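Only one protein chain is missing from this complex, and each of the others stays in its spot.
Let's turn to chain A:
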Amino acid sequence: MNNFNYTKAESIDQAVSAVATQSEGQFIAGGTNLIDLWKYDLTHPEMLVDLNGLSELKAISELPDGGLRLGALVSNNATAYHPLVQERYPLLSRTILAGATAQIRNSATNGGNLLQRTRCYYFYDAASPCNKRNPGSGCPAITGHNRLHAILGESEHCIAVYPSDMSVALAALEATVRVTGPEGAREIPIADFHRLPGAEPARDNTLGAGELITSIDLPSTGFADHHSYLKLRDRNSYAFALVSVATGLEIEGGRIRNARIALGGVAHKPWRVPAAEAILVDKAPTPEAFAEAADLLLAGATGYGHNDFKIELARRAIIRNGMMALDPSTQRPGAQPSL
């Protein structure tokens, strides 16, 4: 691990220009991913620009269209326990609380969470080839240990999965990511924020060089009455998802009017298929209906040996979580299956 310099940003513009003008300048927010990667010699910042003094990024505020703005520097825990998030976006609250641990969520920020890197064992081993870390060096996971790896949207260059829980709920909620960079401000729909690996697995997302996330905006539809996050993993807490599902439903007169389903742990980004949601509309919420949606979500899924089980696990999780969404009051801590 290398030594680095450190500065505390005093304004958004100053933060952006500090990173843009420094070679190997990086923003630091909670530090829970960056410091870990640095200790493993996987990232080599020369200058860390600390965002924690930017109070304008530390608020949760209501938007005129009925939505909610989550500041990029608000901690994951402060977001999950915020009364407006709990009341209007309980799916997001439940999803955040199923990630990491209380200590990590107190430091981890909303912006940093979106940008956390894969937990692929080969990516994490500086001595191993990895196209994501060292483009062109190869992907040992394809023929190696790939229990954690992708079953959808992968490429011949990379089968890593994106590990964030929070982003799976944000995908289901159709959030927008607001960013400011050297070229000015722009908005990125969450569906276009993360990307599939293709021929460029080194790029996790579509953020430009030096762009700073300022907020994550939630639209007004929060699925507060019918939602669920189900996270399946090797142990019930303090572990990343093997497969996770965020489901939001609007139900009227016993029929589904609007459905959202996003999968985590299966691809290089949260996985959504609009046709799988459309097929649920006007149907009664039954296991059979969710099974049809599951077939569409998982069409073309491929296993690589150790992760073959994920295909059937994801199918069952989609069905189970659809039924769990009907009555959120029966849900258990840690996004475990309800009893």
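Heads up, the rule we're going with is that a contact is a pair of C-beta atoms (placed from the backbone, for glycine too) under 8 Å apart; a residue touches a chain by one contact, two chains touch by 3 or more; residues count from 1.
The criterion applied here is as follows: contacts and distances are computed from a predicted model.
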Name per UniProt, for the chain absent here [options: "Cysteine-rich domain-containing protein", "Xanthine dehydrogenase YagT iron-sulfur-binding subunit", "Protocatechuate 3,4-dioxygenase subunit alpha" or "Peptide ABC transporter permease"]: "Xanthine dehydrogenase YagT iron-sulfur-binding subunit"
Residue touching the undisplayed chain, where the options are A:Asn3, A:Ser23 or A:Ser329: A:Asn3
Hidden partner chain, touching residue among A:Gly31, A:Gly198 or A:Pro219: A:Gly31
Positions on chain A contacted by the hidden chain, ascending: 1, 3-6, 8, 28, 30-32, 35-36, 39-40, 48, 50, 52, 75, 77, 81, 100-104, 106-107, 236-238, 332-334
